[in-house]
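What follows is one structure encoded as structure tokens, with my remarks underneath.
With one protein chain held back, the other chains of the complex are shown just where they sit.
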Amino acid sequence: MTTPLLEIQDLRVAFHHRGRAIDAVRGVTLQLNRGEILGIVGETGSGKTLTGLAMLQLVPSPGVVTASKLTFDGIDLLDLNRAGMAALRGKRISMIFQDPATSLNPVYTIGTQIDAVLSVHTDLDRNARREEALARLVEVGLPDPQRVFDTYPHQLSGGMQQRVMIALALAGDPEVLVADEPTTALDVTIQAQILTLLDRLRRQRGLAIILISHNLGVVSQTCDRVALMYAGSLVEEGKTDEVLQTPAHPYARALIASMVRSGHRKEPLKVLSGSGPAPGTIPTGCAFAPRCVMRVDRCLTDTPELIQFGERSVACLRAHEELVHD
Amino acid sequence: MTEELLSVSGLIKEYRNSSGAPIRALDGVDLTLSRGSTLAVVGESGCGKTTLARSILGAVTPTSGSVRFQGEEISSLRGSALRQVRARLGFVQQNPATSLDPRMRVADIIAEPIRAHGLVREGQLTQQVAELAELVSLRPAVLQQRPMELSGGQAQRVAIARAIALRPELIILDEPTSALDLSVQAQVLNLLLELQHQLSLSYLLISHDLDVVEHLSDTIAVMYLGRIVEKGATEELSRSANHPYTSALFSATPSLDPAARRKRIVLTGDVQSSLLDMQGCSFRSRCWLWEKLGEPAVCAESQPLLIQKSSEVLAACHFSEQVALAAPSGFNET
Partner (left out) sequence: MTTSQMRRISKGLNLRPPRMPWVLRALRYDVSGMIGLFIVAAAVMCALFAPWLAPHPDQGRGVPNILAKLQPPGAHYLLGTDEMGRDILSRIIFAARPSLLMALAVVAIGVIVGVPIGAVAGYFGGWLDEALMRVTDIFLAFTPLLLAIFLASALGPGTGSAVVALGVSWWPWYARLARAQAASLRSRPFVEAAQVIGVRSPTILRRHIIPNLTSPVIVQATLDLSSVILVASGLSFLGLGVQPPTADWGVMVSDGRTYFLGFPWYAAFPGLAIIIVSIGFVLLGDGLRRAFDVKPTEIVL
């Protein structure tokens, strides 16, 4: 079996702000294999964005990243200095963000921006770079790449801007792409286009993708595996269809059960009561316990570890009962 | 037969773009909403649904056309006549973080409509506000807090309490759950359904989320570039569309069902590309059906009219019967 491309063990991100420590990511263990699309799903405050940022060592200060293992293709990311990490970013691991309008520099043309990336990561001369840039724009499905090359970001629609972002991210020919809510700001038909594009790129380039999202539908449609986060911890992980059709963790079950389903128009939905803890105010024991229908006494004192059951992992003290039962 | 609660006809709203050319945000919209029911207006950016909502609320004056509410023409009202009508309309906005004044206490936010129309003496106000809080399941302690201290779900409930404060007959909901976390959406949707039942409310739901639309609405109107391209009963529309845009929308909505995955229609281009092409049907340049049928000439010649296709549905397409047949079958099974 091939070694995973990205290996993360016990990732923690903490912010020390004004004398208080806020643990935003509390021990996440994941891996990404070549050519795989892994979804990281969670609601606001789950820590999913920071997990993605940590993979590129882009966590803003005063955030501190620690892990027992954080390697990319065998390279220890925690050990790298700034120059080392900068060499990796864009060249081997890349990232795209939610709002393309704010991620693109408004005062430079698209062509200039792609050229900038290419000049950092390749040795091509000016003309070769232009050819390469146009090829990238074609690859992401932009019609009339010559024209797009000379336009400014604000002249493009949201969907086209996101395609440009993807082109920029792939300019250095990376092996991993971290996509943080890439379609949240887009219309649903444009979203379908972008997700189809990502899948095509995965197949054509052997690209591995981490898709961070709060939209279970998007994840269901695109990802091979999914990891669900709650209050900074990983609560369930496994093959997408398995996790979403037969969730094991009580949070996953409650969340999926509360979703709108066709064929039950106007019927009351099953509600997951209460609300998640704010970062920094997480109680002892299991973070989900206060809202959990399966809670028992020890859930308030013991912190659940991630336990593996074949291809699935669940972090619940009563996990055995769940999966054996299923 | 009694007149419908809300009836919009021939509504046109024209703007001028930077080069002076006219752009129609609304290009002849006809809709009706019956008492006690929910009409959803769906579409993507640039379709005109927001302009439509604003025209009904009086925030935007239409270029021409009529909006009749409770039997009264409201599209040209100004000043105090408009204020009177506004007392009978409720409005819930998308993001509760920005739709509530951060400096006001929840109790004052909910009381604002009542105070604005001077309907109740200060003494009785406390009781009314307490009743409203209870209707939306807000604990009394929340009344003294400020929006920043509330969770997303609580804040949206405050917005809903404010919208029903004067017991309006019609509430306009602009993407009421889009800004909320998944686990909270169910709470708010349940509340909206319950209130509709309890207070005999009618809803005009503006949304791009087809799952929510299917769940809440009785009728759906699908808009594209300022026109309604299809409208009819939710049940029927979701089972089989009569306009290629409708079927594309439903198909593009991601679902958890693995079976739905294989059958996606992916449109090419975007709204911008449609604008460049003003001859004939405004959807043509992105229309998958037009391609599939070998690019029939009629689509480039005339804009299809919105006509009755079945007892429950109207659609604006020259080939609407083909839509259900040609589309990948069975999106959103019941």
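A and B label the chains in the order they appear, each numbered from 1.
Definition applied: a residue touches a chain if its C-beta (ideal position, glycine included) is under 8 Å from a C-beta of that chain, and two chains touch if they have at least 3 such contacts.
On a predicted model such as this, the values are computed, not experimentally measured, just so you know.
Which of B:32, B:45, B:95 or B:190 touches the hidden chain is settled by the complete complex: it is B:95.
Among B:72, B:131, B:149 or B:321, the one in contact with the hidden chain is B:149. Touching the chain that is not shown, out of B:87, B:130 or B:266: B:87 (per the contact rule at the top).
Only one of B:13, B:49, B:162 or B:208 touches the absent chain when the whole complex is considered: B:162. Against the chain not shown here, subunit B presents residues 57-59, 82-84, 86-87, 89, 91, 93-104, 112-113, 116-117, 146-152, 155, 159, 162, 179, 181.
As a convention for this text, only the chains that are shown with their structure count from here on.
Centre-to-centre spacing of subunit A and subunit B amounts to 31 Å, using the average Cα coordinate of each chain.
Across the complex, subunit A is touched by residues 44-45, 151-154, 181-187, 189-190, 193-194, 208, 210-212, 214-216, 234-235, 238, 248-249, 251-258, 261, 264-272, 332-334 of subunit B. On the side of subunit A, the complex with subunit B involves touching residues 43-44, 143, 157-160, 187-193, 195-196, 214-218, 220-221, 241, 244-245, 254-256, 258-260, 262-266, 268-273, 275-276.
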